[in-house]
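All protein chains of the complex are present and in place, except for one that has been dropped.
Let's turn to chain A:
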Amino acid sequence: MDMSAYPLELPEGDRPMVRFMNVTKSYGKLVVLDQLNLDISEGEMVSVIGPSGSGKTTVLRMLMTLETINGGVIYVDGKPLTHMPKNGTLVPADEKYLRRMRASIGMCFQHFNLFPHMTALQNCMEGPVQVLGLSKAEARARSEELLTMVGMIDKKDQHPSRLSGGQQQRVAIARALAMRPKVMLFDEVTSALDPEVIGEVTNVIRKLVTEHNLTMLMVTHQMGFARDISDRVCFFFGGKIEEQGPPDELFGNPQRDRTKQFLSAVKDAD
């Protein structure tokens, strides 16, 4: 692939927090994402909606480098994510470079994925101690502060098996934040929750949006929540962004037929 079209680093002044540049992902002949171009600026909250199979979760997983990309380049804070500059061109990044880039991205999963052999506090301290090299005392202070923020400080010594889904997800958010990421990814974080505890998780995310200047990308099926807190909503269909815009415009006055169909189908289901 010709990499000369891609800069080694994005220039000052044109440096969004995240930039997808012609990013393509396919499994064999199945194209999951087709020439995706998407910028997310610093502090922006972008929601991704769309039918299943539209490629929306793939976008998040590529940003976490859990999926490789087949074409194009992703930039995070101006630097290429899965490529590194070498001899004046971009080459696939090695494990060390990837790990350094990955540390600036945090992710929360649909099924929480807390470490079952560690308490809530230990879950939060693991990354800062083992990866960032913080002392236990520093990591503990940071983790306790975050567990307080998500309202889980009184359960800090409990193992995940003793926590409800909503509580586990709040700990998972604290765990990701403890790494001080520049970008936070939320992958359907309320989909596995009982309806009555969804609020406790969305409230935490809402708090992050209003009180912290964190760049966030969220895949969700909760249209009301997305409309409420996003700066921008992207509707994915068939591996492409079919339509995007401020939530009130996209939900209030969708332009494309597919968007209208999807939104009315979701409304009927509610």
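One rule holds in what follows: a residue touches a chain if its C-beta (ideal position, glycine included) is under 8 Å from a C-beta of that chain, and two chains touch if they have at least 3 such contacts; residues count from 1.
FYI, contacts and distances are computed from a predicted model.
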Given the choices "Chemotaxis protein CheA", "Polar amino acid transport system permease protein", "DNA-directed RNA polymerase sigma-70 factor" or "Amidohydrolase", state the protein name listed in UniProt for the chain not shown. "Polar amino acid transport system permease protein"
For the chain left out of this view, which of A:Gln130, A:Ser191 or A:Ser264 touches it? A:Gln130
Could you tell which one of A:Lys56, A:His83, A:Arg102 or A:Arg232 touches the chain left off the display? A:Arg102
Which one, A:Val18, A:Val73 or A:Ala176, makes contact with the chain that was left out? A:Ala176
In the full complex, which of A:Val31, A:Leu66, A:Val197 or A:Leu263 touches the chain missing from this view? A:Leu66
Could you list which residues of chain A touch the chain missing from the display? 64, 66, 95, 99-100, 102-103, 105-107, 109, 111, 113-117, 119, 126-127, 130-131, 158-162, 175-176, 179
